[in-house]
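Down below is the structure, laid out as structure tokens.
Missing here: one protein chain of the complex. Every other protein chain is in place.
Labels run A, B and C following the written order; every chain starts at residue 1.
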Amino acid sequence: MLIVMKPGAGSAEVEAVLEKIRSMGLTPHAIPGAQRVAIGITGNKGGLEPGPFEVLSGVADVLRVSQPFKLVSREVKPEDTVIDVGGVPLGGKAIAVMAGPCSVESRSQILEAAHAVKAAGARFLRGGAFKPRTSPYEFQGLGLEGLKLLAEAREATGLKVVTEVMDADDLPACLEHADVLQVGARNMQNYPLLKKLGAAGKPVLLKRGPSATIKEWLMAAEYLVAHGNYQVALCERGIRTFETATRNTLDLNAVPVLKALTHLPVVVDPSHGIGLRAHVAAMARAGVAAGADALIVEVHPCPEKALSDGQQSLTPPEFAELMKQVRVIAGAVGRTVQ
Amino acid sequence: MLIVMKPGAGSAEVEAVLEKIRSMGLTPHAIPGAQRVAIGITGNKGGLEPGPFEVLSGVADVLRVSQPFKLVSREVKPEDTVIDVGGVPLGGKAIAVMAGPCSVESRSQILEAAHAVKAAGARFLRGGAFKPRTSPYEFQGLGLEGLKLLAEAREATGLKVVTEVMDADDLPACLEHADVLQVGARNMQNYPLLKKLGAAGKPVLLKRGPSATIKEWLMAAEYLVAHGNYQVALCERGIRTFETATRNTLDLNAVPVLKALTHLPVVVDPSHGIGLRAHVAAMARAGVAAGADALIVEVHPCPEKALSDGQQSLTPPEFAELMKQVRVIAGAVGRTVQ
Amino acid sequence: MLIVMKPGAGSAEVEAVLEKIRSMGLTPHAIPGAQRVAIGITGNKGGLEPGPFEVLSGVADVLRVSQPFKLVSREVKPEDTVIDVGGVPLGGKAIAVMAGPCSVESRSQILEAAHAVKAAGARFLRGGAFKPRTSPYEFQGLGLEGLKLLAEAREATGLKVVTEVMDADDLPACLEHADVLQVGARNMQNYPLLKKLGAAGKPVLLKRGPSATIKEWLMAAEYLVAHGNYQVALCERGIRTFETATRNTLDLNAVPVLKALTHLPVVVDPSHGIGLRAHVAAMARAGVAAGADALIVEVHPCPEKALSDGQQSLTPPEFAELMKQVRVIAGAVGRTVQ
Partner (left out) sequence: MLIVMKPGAGSAEVEAVLEKIRSMGLTPHAIPGAQRVAIGITGNKGGLEPGPFEVLSGVADVLRVSQPFKLVSREVKPEDTVIDVGGVPLGGKAIAVMAGPCSVESRSQILEAAHAVKAAGARFLRGGAFKPRTSPYEFQGLGLEGLKLLAEAREATGLKVVTEVMDADDLPACLEHADVLQVGARNMQNYPLLKKLGAAGKPVLLKRGPSATIKEWLMAAEYLVAHGNYQVALCERGIRTFETATRNTLDLNAVPVLKALTHLPVVVDPSHGIGLRAHVAAMARAGVAAGADALIVEVHPCPEKALSDGQQSLTPPEFAELMKQVRVIAGAVGRTVQ
């Protein structure tokens, strides 16, 4: 159920609606909108009757929400969400580009990467301090030291920092040092983590699980929003199929489908998506042509020496070339690159 | 094994190489090239020694082919294949667009569709006369009558006709009335049909099977080429995955992978690929951005009355709009639309 | 729509119903049953009214069929179909076992295999004369010579011959020499072939396509039955998934699901299903425990020299051991092995 307030409704009217909902044992969610306030209701079993809400002062409309995801749905919020990451937008007309190495490996590596991707036009620096690795015997990331190096790179370049949080124990340090917290594909349905990130309030980049349906992915985003965090971006990074010629199967079909279903920004990760350096630029172009709001690309000063994901990381010159191509495609679909 | 002749090698020299290969109980395949003749060898078990060929007059180089697909490989023929469909190219810098209804339903329907897609810029008319349908109780196509209507539409518009051949029994009629013979996804590994189409020599559009790997698909194309037909285009039309929000999962990753592995033109079918009318244009744009050489799009004068695939068919105005967008993207990747 | 005749209904009454259906432009399908005749109706668009049929003499009941597959459905024929293969049953309480090499390779090989599998208790000999191979350069089978060798092995052993028909051109020879015609996984949706096999009337073993849903598979069987052939067995042989540790993923879930949905016998192919010799017996046991009516197993006198599928073929002693295990499991589920 969604209650749409009249454009000029006052805060007392909004509060009266919230109180009415609470009095019924349900949970209200006031949703920020450009022109009006909308209030989602969750916690009901079975349908609600619109009558008790329609009669309240300031209420313009009462709508049923047909999808199982409610607060992330375009039915509830028709206009695109634009996340404000410390002054840099994620979402909206200008395409955001995030770039950097898979793992933070050393001070010189991350600083070199940061300067290079900034020079080519990225506004966000990606880099992993805590790395989910298939084998317990592989490099697991630099941890807190990695976070501090990312923060130092931010100071040096002005780039916003995107990094993965794997464990709630690391959340305070990640909140301190990063600007966008990534939920990795393997953790997309780690609901305790989602609830804590929902409460933490920092922007979240929610990667799609390798076998998650679009609906399950939106439900995972709904966990974040229902726990209070509207600053959520969805990142398509490839699904698992029978095909072995590529690391994953980047599912660009998800881009227009998501843009129709949800107001949240959609990010495409061509690096993990196809997993082959030679083809990352093609998939980045295709992602923008399909309607993506942002890209996240792995760039390493020296991919052949990378401790992880070297086979899919671009060199700085390759990334600069990719940025040129992306700018042209962005223009062709009526958008810009930040 | 691949034997590359010197640029100025004469036909007697080429024939001597062919004869040498035959004398060893193997099969030579002379491959047309812009600047030189290359000769593939198949039929060997285990590796061949280059020595006996290197000493022959006119031979420039003898190369091992590392892939299981030989004649379709870029190793064997580095330059792109451009198929000449009665004067209209398929492959090469200018992107070809094929459009039309899923099934030929009536004279007025196919003529109306043909005029509409031509007006919007398509050079090929697609339409099914023989329809593979999941249920034996569904419309199976108009058969020979449908072929004749397609031929009539060609006369009326100058469009080249693309149609599916399901059964070798229908091959003579299809050869008579059509310009490009489509092998449907369900028949990608129908090897007797591939052998007959290899011998027939007419251009073939080979759709990817819904669970075919890229390698299996190239091997299916190899059947066509090994049986004598180099005029083969590969059509990505969506693979089968766990995702149910889309009809199939259009695998655009296949586009750059194929362009690196093979010289054959790559066609993208966004209509079957995503299966949702509202999102066909997005996937068509993405396909071109990823590097496709051609598009095949379902267009019906009145999709809601279509006997098949109405939910993914565009109206003529929607197709005209798609063509505009595709032209812009083509320009952005340094290409044109025919 | 299904019309169920009274147990004692006479042939004139049945004929009157058939005629009534034909007079409405629809197609009647008289379905043999142990105790009663049932008549399926196909060809209608939209629902039919039961009234005109209920009033006819000898009609016991008129039922709507809720599934898209009609004639293969248990709704239409509740009792199990038992195919009579020249005196040897396929289906029913006694589990049938089919065994033999992937390909017929030579007279001595197929005779040796036939004697070995017969000695161990198989009643059917499998062997491929026409082989669908991923590569055009691999062994394609002995063709007609292979068929004749199979027929010779039948004469020598009394085993019934199961072999794949890939091409309608080979159908006359296959009808002459074989007892059960196999439709391979790659041809499951080769509808022209299915129609011809429907008309041919010989028992058919319909393998599941590697990415076919159970519903699509039943629809393919419906093609055979709707074209007149009720002697159809369904063979689960593994589906294609992301897992690479096994050749395919034998989907034993399909066994109980099929047994609930259809009256046709269900065969399990553990050899292709898991593709690893060491584990074929485990999957054969599991298949019988899940409710399979028959097994088809690859056995080769000398697997390491096999021209195809050696890695999944059992030796004769391994097959004899498997048969022992299968007999015990069959007993445990209240069945026997023929």
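Note that a residue touches a chain if its C-beta (ideal position, glycine included) is under 8 Å from a C-beta of that chain, and two chains touch if they have at least 3 such contacts.
Owing to the predicted nature of the structure, the values given are computational and were not obtained by experimental measurement.
J.: For the chain that does not appear here, which of the shown chains does it touch in the whole complex?
T.: When the full complex is considered, the omitted chain touches A, B, C.
J.: Who touches the missing chain here, C:76, C:114 or C:286?
T.: In the full complex, the listed residue that touches the missing chain is C:286.
J.: Which of C:213, C:315 or C:338 sits in contact with the chain that's absent?
T.: Residue touching the chain left out of view: C:213.
J.: Which of C:16, C:151 or C:276 sits in contact with the chain that's absent?
T.: Checking each option in C:16, C:151 or C:276, the one touching the absent chain turns out to be C:276.
J.: Tell me, which residues in chain A touch the chain that this view leaves out?
T.: Given the touch definition above, chain A has residues 42-43, 68, 70, 132-137, 166-169, 186-187, 189-192, 209-211, 216, 219, 222-223, 226-227, 240 touching the missing chain.
J.: For chain C, which residues lie in contact with the unshown chain of the complex?
T.: Residues 211, 213-215, 239, 241-246, 249-257, 260, 273-274, 276, 278-279, 282-283, 285-291, 325, 328-329, 331-333 of chain C touch the chain absent from view.
J.: Which positions on chain B touch the chain that was left off?
T.: 211, 240-242, 244
Heads up, the rule we're going with is that only the chains that are shown with their structure count from here on.
J.: Quick check for the class: compute each chain's Cα centroid; which one is farthest from the centroid of chain A?
T.: The chain farthest from chain A, judged by C-alpha centres, is C.
J.: Counting in whole Å, what is the centre-to-centre distance of chain A and chain C, each centre being its mean C-alpha position?
T.: 50
J.: Round to the nearest whole Å and give the separation of the Cα centres of chain B and chain C.
T.: 34
J.: Touching two or more other chains, which residues of chain C qualify?
T.: Where chain C meets two or more other chains at a single residue, that happens at 211, 240.
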